[in-house]
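Quick one: structure below, then a few questions.
Let's turn to chain A:
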Amino acid sequence: MADPILSVRDLHTQFHGREGIVRAVDGVDFDVFEGRTLGVVGESGCGKSVTARSILGIVDRPGRVMGGQILLRPQGGGPPVDLATLPQAAMRRIRGPEIALVFQEPMASFSQHYTIGNQITEAILLHMGLGKRAARARAIELLDMVGVPQPDRRIDEYPFQLSGGLRQRVMIAMALACDPRVLIADEPTTALDVTTQAQILDLLRDLQQKRGLAIILITHDMGVIAEMAHDVAVMYLGRAVETGPVQDIFNRPRHPYTRALLRSIPTVMARPRTRLPTIEGSIPHPFDRPRGCAYHPRCSEKLGAVCETHEPPPIDTEHRQVRCFLHGGIPGAPPGTQP
Partner candidate 1 sequence: MSTRRRFMAAASAMAAVSASSARALAQAVNNTSQFSASGLVGTLQGPTQSAAIPKTFQEAPQLAALVKAGKLPPVEQRLPSEPMVLQPLESVGRYGGTWRRAFIGPSDGENGNRIMASDKLLFWDYTGSKIVPCVAKAYELSKDGKTTTLFLRKGMKWGDGSPFTADDFVFWYEDMYLNKDIVPSPIAEMSAGGKQGRLVKIDETTVQFQFDNPYFLFPSMLAGDTLIGGGQSVRQSGGNSYGAYAPAHYLKQFMPKYSSEAAVNKLAKDAGYATWVRMLHVKKDWQLNPELPTLGPWRTVKPINTPTWAMERNPYYYTVDTAGNQLPYIDNVVMTLAEDIEVINLRAMAGEYDLQERHIDLSKLPVILENRDRGKYDVHLDLAYNGADTALHINMGHTADPLVGKLLRTADFRRALALGIDRDQMNETFWLGLGTPGSTAPAEAMPESPGPEWRKKWSVLDIKQANAMLDSLGLTKKDGDGYRLRPDNGQRLVIQLLAIKAFMDWPKHAEMIAQHWRKIGIYGDVKEAERGLAFQKIAAGEHHMLVWTNGGTELLYLYPSWALPVDVSQGAYGLDYAKWYASNGALGKKPEDPLLLEALEKLRAAAGMQEAERNKNAQEIWKIMVDQQFHIGTVGQSPALMGVRLASRRLANIPGRACIAQHCRTPGSSHPETWFYKS
Partner candidate 2 sequence: MIAFVVRRFLLGLFTVWLISVASFTIIQLPPGDFVDAYIAQLAASGSPVSATEADMLRKLYGLGQPMYVQYGKWISRVVTGDFGESMEWRRPVTEVIGDRIWLTLLLSFAALLITWGLALPIGIYSAVRQYSFGDYAFTLLGFVGIAVPNFLLALIIMYFSFKLFGANVGGLFSSEMTIQPWSWAKAWDLAKHLPLPAVILALAGTAQLIRIMRANLLDELRKPYVVTARAKGLSETRVILKYPVRAALNPFASNIAYLFPFLVSGSVIISIVLGLPTVGPLLVKALVAQDMFLAGTIVLLLGVMTVVGTFISDLVLMWVDPRIRHQMD
């Protein structure tokens, strides 16, 4: 398979608050490929969104990317650029044209004080060096593309005048304004009702086919993953505990947490935003993350002492990676031995 457009290596993002340090992202690795969708899944507060923001270098204070690499393969080939170390000015040229973001809660993600046209063209004017009129034309075109009816009229309306579904479409149009190569969709559908969800997902898939977009789809909804993703990264407490192609993950989940998640795929009729109830216990507080394997207090297949004392190292097999002593890595034991 071709080189990834974007590969994240051992990413660390931390928040230094009055109460102490929160390791929101604590050593995440994954690759994103052209024309493919990477699904990042996990319970809320596991660091999904922070990962996304880290990639774009827009983590709010007091958060900072503390370590790791975010390697972006430039358009014309050549050695990959590490976004983690890129200066702000250069980073601004990445946001929009290279990597774009689609957000949850489209209502909140728009300013209510400007027309959607204004908010879309802004990026175009900034990055694509088009004139006002041309930019407007393109904006209308985009709106049309994402399936906004009467785009030439809608363009002068304000976000609060649109329905939720339309808003999300406009959001996507805005993200695509400068032909990004990577689109990060952070819970793009959680705020929407089921039917609209479906429409938006179709739209994304459709766009991906048309433009060979690489999509990072962040969600807590295994259903959405199943529908959309080619590859999956399962995150728990700031770590990717398991990564791999979607079928493998679904058919042969290796990490107990993944299994737990799969057991809890909500039915299509389920209300959005429902927590994943069937995993016993709740996510521990970020300050006191458990020693050893962070998941052990909730783990149904715990091996015993080792899980509580040692952190399981990444174990690679074929295209997959998992962090769990069930699959080896127990200190002292010969590699590869199955208990």
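Criterion: a contact is a pair of C-beta atoms (placed from the backbone, for glycine too) under 8 Å apart; a residue touches a chain by one contact, two chains touch by 3 or more; residues count from 1.
Selection rule, in plain terms: all candidates are chains of the complex that A comes from, given by their letters.
All values derive from a computational prediction rather than experimental measurement.
Asker: Need the partner of chain A in this complex, chosen from 1 or 2. Which is it?
Answerer: 2
Asker: Quick check on the complex: what are the chain A residues that touch candidate 2?
Answerer: My answer: residues 53, 56, 58, 60, 88, 91-97, 100-101, 103-105, 108-114, 122-123, 126-127, 158, 160-161, 171, 174-175, 177.
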